[in-house]
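With one protein chain withheld, the remaining protein chains of the complex are depicted in position.
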Amino acid sequence: MCGIFGVYGHKDAAALTQLGLYSLQHRGQESAGIVAVDDIGHARVSRAMGLVSEGFADDEMAVLQGPIAIGHTRYSTAGSSAIENAQPVLARVRRSHIALAHNGNLTNAVELRRALEDDGAIFSSTMDSEVIVHRIARATGDTPEAKVAEALQGVEGAYCLLVVLDETVIVARDPHGWRPLVMGRLADSIVFASETCALDIVGAVVEREIQPGEIVAVDSHGIRSLRALESAPLNRCVFEHVYFARPDSKVFGGSVDRSRRALGRQLARECPAIGAEVVFAVPDSSNSAALGFAEESGIPYELALIRNHYVGRTFIQPTQSGRNAKVKVKYNPVREIIEGKKVVMVDDSIVRGTTTRGLVSLVRAAGAKEVHMRVSSAPIISPCYYGIDTPRREELIAAQMTHEELVRHLGVDSLGYLSIDGMLSAMPEGPSGYCHACFSGRYPTATPADPELLRAGSAAGVPVGVA
Amino acid sequence: MCGIFGVYGHKDAAALTQLGLYSLQHRGQESAGIVAVDDIGHARVSRAMGLVSEGFADDEMAVLQGPIAIGHTRYSTAGSSAIENAQPVLARVRRSHIALAHNGNLTNAVELRRALEDDGAIFSSTMDSEVIVHRIARATGDTPEAKVAEALQGVEGAYCLLVVLDETVIVARDPHGWRPLVMGRLADSIVFASETCALDIVGAVVEREIQPGEIVAVDSHGIRSLRALESAPLNRCVFEHVYFARPDSKVFGGSVDRSRRALGRQLARECPAIGAEVVFAVPDSSNSAALGFAEESGIPYELALIRNHYVGRTFIQPTQSGRNAKVKVKYNPVREIIEGKKVVMVDDSIVRGTTTRGLVSLVRAAGAKEVHMRVSSAPIISPCYYGIDTPRREELIAAQMTHEELVRHLGVDSLGYLSIDGMLSAMPEGPSGYCHACFSGRYPTATPADPELLRAGSAAGVPVGVA
Amino acid sequence: MCGIFGVYGHKDAAALTQLGLYSLQHRGQESAGIVAVDDIGHARVSRAMGLVSEGFADDEMAVLQGPIAIGHTRYSTAGSSAIENAQPVLARVRRSHIALAHNGNLTNAVELRRALEDDGAIFSSTMDSEVIVHRIARATGDTPEAKVAEALQGVEGAYCLLVVLDETVIVARDPHGWRPLVMGRLADSIVFASETCALDIVGAVVEREIQPGEIVAVDSHGIRSLRALESAPLNRCVFEHVYFARPDSKVFGGSVDRSRRALGRQLARECPAIGAEVVFAVPDSSNSAALGFAEESGIPYELALIRNHYVGRTFIQPTQSGRNAKVKVKYNPVREIIEGKKVVMVDDSIVRGTTTRGLVSLVRAAGAKEVHMRVSSAPIISPCYYGIDTPRREELIAAQMTHEELVRHLGVDSLGYLSIDGMLSAMPEGPSGYCHACFSGRYPTATPADPELLRAGSAAGVPVGVA
Partner (left out) sequence: MCGIFGVYGHKDAAALTQLGLYSLQHRGQESAGIVAVDDIGHARVSRAMGLVSEGFADDEMAVLQGPIAIGHTRYSTAGSSAIENAQPVLARVRRSHIALAHNGNLTNAVELRRALEDDGAIFSSTMDSEVIVHRIARATGDTPEAKVAEALQGVEGAYCLLVVLDETVIVARDPHGWRPLVMGRLADSIVFASETCALDIVGAVVEREIQPGEIVAVDSHGIRSLRALESAPLNRCVFEHVYFARPDSKVFGGSVDRSRRALGRQLARECPAIGAEVVFAVPDSSNSAALGFAEESGIPYELALIRNHYVGRTFIQPTQSGRNAKVKVKYNPVREIIEGKKVVMVDDSIVRGTTTRGLVSLVRAAGAKEVHMRVSSAPIISPCYYGIDTPRREELIAAQMTHEELVRHLGVDSLGYLSIDGMLSAMPEGPSGYCHACFSGRYPTATPADPELLRAGSAAGVPVGVA
């Protein structure tokens, strides 16, 4: 998953972009980057592995001059974790440059890359996104937006794009609308972001969503909207609301906090925990859902798990062994709340089950009499090909066990998931127009011919690594 | 403020200490350090500015061998921020070493340092804690604990100490008991920590608090307790429960989460917010109190402010000006919760008022109809000389303004603080035996002759800086 | 200028390449890089700004596995100083990779790049060398060497290339033979290097020079030589012998130390310094020439200037002003040798004259009675377009002043340059077949249409910078 942010027409475009990326850090912590274009059309790039707060030294920010900037935070879905795969991509071409930041995952990237390579293209990364850069470079359209539209013909899968061509910013959202993209205004400047929370941090006012299938161009000639992409059924990602987006964002037109509250309430209706004395969240992504569960069920909401925010991403447990080691570093239960109680622990989703199992064990060790696990989404049984880094089916615990096995495996007294219909009913504007492939296994498009190759991000039979 | 952690008798002492320091990171983020003593009595130290997760590279940890280790996280109260002031201190003396980690603040450090310097002592830091190291080096007692007891005669103020003398670990807590210190067991090992949450992370079982005025020594001859310090009235820091400690810790014998819940309930009784529709916390330290307020008042609890945990400590706002800039990077309101509502915002304390003012402004911009500020402690009107880094009185907003001025300054519709008595009534084991000097101005001991000199941490008229 | 080194068929190919680059560090100190290809055809790259000793951490070297490696040290002649312009280039293409290291400078790079861009190519650097990578990617030849030969049709200027295509190493030297390139053997492995000193360091035996216009391919099918490039007159760079190469190398079939000795002797014959008492070198590149001058003239050779090898490349004179400041940090005269004497100072060349002027002033301050400057090459009056980073004509002091002006400007009592014919007579195998464009202004090929654009390394009217 990734976060993208762009500014057109502000003298501090790169600094605003850095701020915006702070707000989108939850969408990707592997690398971060900014491309800025100055008043005379020079493009400069700064990219680094790690967090936004680690990546941009003052002297680097000072170099990123100019009124145009786009930025990217990345968690790899396609292409290995390496600095060459950090975005935005910046390519030099025909007296100018193409800069691109991409959120999503192209399902036919392997085929598109092979075709380009057969035509002499050389690639400097293993990312699917670089395919689009090459296609833009070869496009012959008259306007920047026409070039992007031309480049996107035949490109399948999920994408929200920020492109800079010369001194025009072009944004595009795929016709299925998997990923969110919003436009805002800050005085005379135009701002684009994956989520509204990034507009808030820079003080921009939300203007509207970029529509599925829409291309918008902004430059000195103004703002132009183009509908040149083939139309497709709406397939917005339900997991953005369930887990991925920030609760203070509006996504696909609705408040994430409100949809999570609704998911929690629906969960309490579908899977009540009769006789339970306490309900608590696995912080922080499940806080809203747990509060909704408490509200609907009448069971008191407590802050029974404390999360340590100082643990670095790369923390490696130095000495302890056993299944709870990693979980213990990150979470600690409040014994006084839990001891002797029948408790409901709410989480938004279960992927591999490792963390859940560790948490259940911690909660039992803190004296819980019964542990009732409630999950504010349906069981995840299929990998995502549209931009979320879910593992292979073999690693998805709910795809590998029956309900009873899972109850035993997790060590809970009961386990309740939301139904797919219940989950969709909590979405803003109702249950239709959402992709739920990871929950239902019903993919709205053809899936990649070779998912592993797509995952490697390499359009080549011979893998090509980079130190 | 600082966090301290120590292990006696575990083959992975330094690794456990690193884990423990992760749990005590909230007590100090300026620097971190570990001293380990190996099987043949070699002491080694690793110290670095910044977080625990930044400070200890794998190769450094590999060097910190041996069954004894003590560690420290620091936020400077006395002595400037510099690597020479990172702890633990490690001194070489008489064929051996003295290692020391200190949480607290000595009120007569300036005088003690002058006396030592007049006697030829030279100092390698500007910390008050170094005074104790010199006094231990000059002590003539027969046992390690007798030396520490001798060194502490005449030392005034707040201290919890972890000392390693040769292969003995000695801990001491001042007779007033300002700061917390607990002892636990992990199999055959003894573990000491500022808070119980640090025992939890290493899997140690809490054994008991170190008593005010108690010295405990652990070595190959066993565990010995000594009561050699002059007795004094009990003055445990109420602010540990109000704000400082982690909610999953037991401090001074009581659960921090439970006392904060009680503070919130008491706040709702003392300062109800009649007609308010929503109550929310300034996350995360006020979550418990806000939940208590909601519980007592019946006003629904909401997650209306989202905190960005990715913002680095050193973040400098690059472009925005205005009073909300810094606050905006860290907090974002959920408009859907707040808009058109009369809201109660609960925080644990107000120091300079800058953050509160910014938050109020953010909340108003998100559409709140009325903003009622509730604070789960009394107004802070006096500096702390016992280990908490409160600013000078001139910077304490509640010491500078009347209630009405403060309401206007913060921009709230109403402002309610807890009374001192109400605050103390929420403490575990009742209201007595607590220091509330920062709230009441009633200092339980003589205050420093020259607070600024103490703050500088330099026992010298001529300041001595270090690059 | 640049140095290149490659290994085919040795299990420690990357480590040998690192060693070889140490020996070629004098050919480029701006950046260094290595590409290695492992047993199953994975290519990995490590590149860094700065010296070889700074660039490759142990863990990076550990990743560079496999029996094939090529390396590069760079001093920019085309393309700005930036990590994206470090070599070797590694491109992913058609299920494989192209790696390339280039020493030289293409005179029609701007035109070639425009043609490629018009055909949809995108560039990730501003280096002229990237043009060749694109041309190789588009080549349709049956064999790796045929592809390289095809790619080089129409490419003008100076190049020695090391290319890895899949698991074949291909080397090429332009038909004019401007830059040196040798092949050696180390047991069963084949080694290529800019200079023989790099074969010595890895213990390889010199086999032969790569011939001008020759392409050699090495892979599991053996070694193949191809003569597919259009023939051209021989134009080996005389400046390699005068200054650039290391004295312990054989270049163009002759010992650099021996040719410099001959240059010094010829200089003594053409420009004797009658009555001088001492001759000394500007260390270290002029040592041989000064010794030759002493030998021929009978004036005693002395070590009168001591060079400080610890001064970093990025040293910025912090306080001193005046013309000698920078020179003083690097050189110090031995007063006891110079005082009261008529001295001859020998240098290999004068470019801008700044260093010479500073040295003359230092030598005078050390008490020299007369300073006679002798230069073991002809006056540099024209820029080089074939790979040496000489400045614009306006900065070449000998192109801007008459001999008399120069004598005054440098502050010498006399100034003697070698004649072009004298200089060429000292070359191994006699005076013919050398390029002396920088001394004579007679360029053996068409010069670039727009030298500044070539220098910028950007085939674009709009400059494209990179932070």
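We call the chains A, B and C, going by the order they appear; numbering starts again at 1 in every chain.
Quick note on the criterion: a residue touches a chain if its C-beta (ideal position, glycine included) is under 8 Å from a C-beta of that chain, and two chains touch if they have at least 3 such contacts.
Quantities reported herein were computed from a predicted structural model and do not represent experimental measurements.
Colleague: Based on the whole assembly, the unshown chain contacts which displayed chains?
Modeller: B, C
Colleague: If the hidden chain were put back, which of C:119, C:336 or C:450 would touch it?
Modeller: From the options C:119, C:336 or C:450, the contact with the absent chain belongs to C:336.
Colleague: Who touches the missing chain here, B:73, B:126 or B:288?
Modeller: Final answer for the missing-chain contact: B:126.
Colleague: Which of these touches the unseen chain: C:1, C:16, C:375 or C:398?
Modeller: C:16
Colleague: Where the complex has a chain not shown, which of C:288, C:377 or C:445 is the residue touching it?
Modeller: Counting the whole complex, the residue in contact with the absent chain is C:288.
Colleague: If I consider the whole complex, including the chain that's not displayed, which of B:41, B:154, B:253 or B:391 touches that chain?
Modeller: Per the contact definition at the top, the residue touching the missing chain is B:41.
Colleague: Which residue numbers on chain B touch the omitted chain?
Modeller: 41-46, 60, 63-64, 90-98, 114, 117-126, 133-134, 137-138, 458, 460-467
Colleague: Write the list of chain C residues that the hidden chain touches.
Modeller: Contact residues on chain C toward the absent chain are 12, 15-16, 18-19, 22-23, 25-26, 29, 51-54, 61, 197, 200-203, 246-248, 250, 255, 257-258, 284, 287-288, 291, 295, 300-303, 306, 308-312, 314-315, 318-320, 328-329, 332-337.
In the analysis below, only the chains that are shown with their structure count from here on.
Colleague: Could you find the chain whose CA centre sits the greatest distance from that of chain A?
Modeller: C
Colleague: Over half of the interface residue numbers used by both chain A and chain B, so same, or under half, so different?
Modeller: same
Colleague: Could you grab the centroid distance between chain B and chain C? Build each centroid from C-alpha atoms only and quote it in angstrom.
Modeller: So the centre of chain B lies 61 Å away from the centre of chain C.
Colleague: Would you mind pulling out the distance in Å between where the CA atoms of chain A average out and where those of chain C do?
Modeller: About 49 Å, centre to centre.
Colleague: Just give me the whole-number Å value for how far the CA centre of chain A lies from that of chain B.
Modeller: Computed from C-alpha means, the inter-chain centre distance equals 36 Å.
Colleague: When you check chain C against every other chain, which residues touch at least two of them?
Modeller: none
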